[in-house]
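Here's the structure, in structure tokens; my notes come after.
Only one protein chain is missing from this complex, and each of the others stays in its spot.
Letters A, B and C mark the chains as written, and numbering starts fresh at 1 in each.
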Amino acid sequence: MNGNPDLRVKLGPLELKNPVMTASGTFGYGHEFEPFVDPELLGGIVLKGLSLKPMAGNPIPRIAETPGGMLNAIGLANIGIEEFIEKRLPRLKGLKTNVIVNIYGHSIDDYEELAKAFRGVEGVAALEVNISCPNVEMGGMIFGKDPAVSAKITEKVVKNTDKPVIVKLTPNVTDIRVLARAVEESGASVISLINTLAGMAIDIEHQRPKLANVSGGLSGPAIKPVALYQVWQAVNSVKIPVIGIGGIMDYRDALEFLIAGARAIQVGTANFVNPGATIEIIEGLKTYCLENGIDDINDIIGSLKKD
Amino acid sequence: MNGNPDLRVKLGPLELKNPVMTASGTFGYGHEFEPFVDPELLGGIVLKGLSLKPMAGNPIPRIAETPGGMLNAIGLANIGIEEFIEKRLPRLKGLKTNVIVNIYGHSIDDYEELAKAFRGVEGVAALEVNISCPNVEMGGMIFGKDPAVSAKITEKVVKNTDKPVIVKLTPNVTDIRVLARAVEESGASVISLINTLAGMAIDIEHQRPKLANVSGGLSGPAIKPVALYQVWQAVNSVKIPVIGIGGIMDYRDALEFLIAGARAIQVGTANFVNPGATIEIIEGLKTYCLENGIDDINDIIGSLKKD
Amino acid sequence: MIDQHYEIVFNRKITSGIFLLGFKSPHIASESSPGQFVMVRINEGIDPLLRRPFSIFDVRDKDTICLLYKTVGHGTELLSLKKAGERLSVMGPLGRGFSLPDEKLQAILVGGGIGIAPLHFLADTLKNRPIEFMAGFGKSGDIIPLEQAAGRTVGISIATDDGSEGYHGMVTGLLDEYLSRNIHEKDSVAIYACGPLAMLKKVSSIASGRNIPCQVSLESLMACGLGACQGCAVKILSQDNKTFYRHVCKDGPVFSSHAIDWSNV
Partner (left out) sequence: MIDQHYEIVFNRKITSGIFLLGFKSPHIASESSPGQFVMVRINEGIDPLLRRPFSIFDVRDKDTICLLYKTVGHGTELLSLKKAGERLSVMGPLGRGFSLPDEKLQAILVGGGIGIAPLHFLADTLKNRPIEFMAGFGKSGDIIPLEQAAGRTVGISIATDDGSEGYHGMVTGLLDEYLSRNIHEKDSVAIYACGPLAMLKKVSSIASGRNIPCQVSLESLMACGLGACQGCAVKILSQDNKTFYRHVCKDGPVFSSHAIDWSNV
């Protein structure tokens, strides 16, 4: 070993210089963390979810703190793909890292159009498809809870893009394995999970929900055990690579996901608590490898022992 | 108001002197907390889950601490109903509180037999039916994830008991409302939720699961937002009373569940952290009512305002 | 803007429920302007998880940042227990502060309760110019002794809701009276306000009524403080009467009061 462990991992067709990425919605459009994080040091950055048209998002309050976590109901506020491609993407194009665009639609057709909109667009390394949004066609039912709809969306996106497709799963389902297999069979290159857990908090002083939207998505360390379990289940039910997300605060948390078999990880809420979290995780993984005589981070991935 | 707010609530046929109970598996068979809690001060005590035959439980380690929570895979270790009825129940019979027996089976027939075993047995105020266990007949699939099976179990228990039936739901499902309605329609008197969230933790030093059972159930403050949301959903989809469970540490947490519409609450993991938690919650509710000019705790229940 | 651990120099009680915390950071000190804020990580662990935003109250000796804060919940209670010598992770300075008034304008600073915190830094910055500083509190017991916190003389007029000290009534009443009595040329003053939303709404309507420029510093729940999470949205009214969201942490916390959609307050 030459003293510099190899942290590179492959996510299907994507090559990452290390397994650490940012999670969608927690890292803006890439430049907000400039004073703290050089994106070129990361395995990739996943941008805030984009829809066809700009969206204002939910009424306020949109966030609430909970024990060891936070709820958000941002309502997928975003600038829309047009403004993104025109104004934000040019600043990101030169970056020597994987810039991953997270997309979501209100209908299956939306997803198809989104895929087409990014076809041939340079500077976008992959699409992450967020299927954890309410389906307007189906009366607000969440797309990603239905394996058939999830498969359909995956198929449409895969068919209409020239980029690797990462499908991001919602954890609020009875059996994550069914969803994982459904999107694998429909052509996804990579699976990422988990999105947030559905949750709620009440302001007892005013007998009101703490979020204007009533319910929201729970993220942060509180959800780590649930995330890890679902990641482990997904890893064991599909052949495509899995990205682990959920409550990762430091390199030790990242290691749990890698050992469980995640090929890469995304850091979300931790960016708010410690803006340098991603960089510290990379450093931590490097030191861990050095101290344990590991030349290649891939040797850790999936190394979970069972009796 | 005479200075002593009325904390009594009704759970269908059950009358509780206050809405605070213990959660199954966290309060043993009722006597373990004697130095800290006089069970007669509580609305009820729910005992450790009982099966037809004694069970040794899972190998060790069985518990692991997680951020703001804990995982357990006790494996429903218990003394079995025979020893319980002969040796433990007599000590509980005289208690002026609702002694609720929590039962679980490995097959639908087990549940039927369990119901019969407690028919006419004095000192048992109600049965709480835990349907969040792996179904041996169906290859380990969790009973409580399937609405049809949940309905069937409820039906069998209701038909074979002379006691009110509380059905306890697992949160690890796509839509809790479907489950809640299924057990309501099958004759449950009360619904309680949530049981633990499926989770996992890994010891990175040894690349092993922290639990010998690999996965376990997450409980404690970390899960409160998920629990509250599911309780609120259940309350809004059934007419029978709902008991709120999950991460309740103090009277403020209890109030969140009551405001969301839970008619009573159960305290689980908090008993480990603060053995007097249940008593403090009752005191806290009393003070809260006094300070807010509330004569009757029922005025708080379901008082959530939305615009 | 950076995130670093800084040494707490003091953390003392000013009056019941109000504390003054000073930490050493030449870097933040040199970059800060009035109205900006910092995000403080209360504990290294997960309890509480999120950082807490605090306005910069004072910059002393070019290296010490002072925060004036009120204990209102779990995070601020824990903060009040910190001792000198401990280190605190602080991110800042953040946000867009007050635009300083034109040379010709007189600044009127209107604070409500702990809202005086950012105004003090503004007052200090404008100390060689004529300003009028007024603040409202519930009752005399709630008054924050500003001079004691600031360690210097600060001319300030007090209003108390119950009249137990100073002007009897809300600080907005005091403002109205002051404007009626002293201000004749409509564009000779600018208002700077910070306090509860209801108060800011009233200040804004007073300013609108008299066509006086008015900047308000808003509070909002925040997760990132960097414009990344969109948690701290505030509804803005555009000139063609459309509403859209801006972010308190990045576009604010200071806004022109006329830009804000006050309809839901």
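The definition used in the following text is that contacts are C-beta pairs under 8 Å (C-beta built on N, C-alpha and C of every residue); 3 or more make two chains touch, one makes a residue touch a chain.
The shown structure was predicted, so the numbers you read here are calculated from the model rather than taken from an experiment.
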Query = Of B:N18, B:N72 or B:T161, which sits in contact with the chain we cannot see?
reply = B:N72
Touch criterion as defined above, residue of B:P221, B:P241 or B:G261 at the omitted chain = B:P221
Query = Among C:I18, C:I46, C:I156 or C:C249, which one is in touch with the chain left out?
reply = C:I46
Remark   = Residues on chain B facing the left-out chain by the touch rule are 25-28, 32-33, 35-36, 48, 56-57, 60-65, 67-70, 72, 74, 77, 220-221, 249, 269, 271-276
Request  = Extract the touching residues of chain C with respect to the undisplayed chain.
outcome  = 43, 45-47, 74
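The definition used in the following text is that only the chains that are shown with their structure count from here on.
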Key: Chain at maximum distance from chain C, centres defined as averaged CA atoms   = B
Note = Cα centroid separation, chain B vs chain C, in Å, comes to 47
Task = List the centre-to-centre spacing of chain A and chain C in whole Å, with centres computed as mean CA coordinates.
result = 36
Request  = Report, in whole Å, the distance between the mean C-alpha point of chain A and the mean C-alpha point of chain B.
outcome  = 34
Inquiry  = Where in chain B do residues touch at least two different other chains?
reply    = 67-68
Task = Find every residue in chain C that makes contact with two or more other chains and list them.
result = 46-47
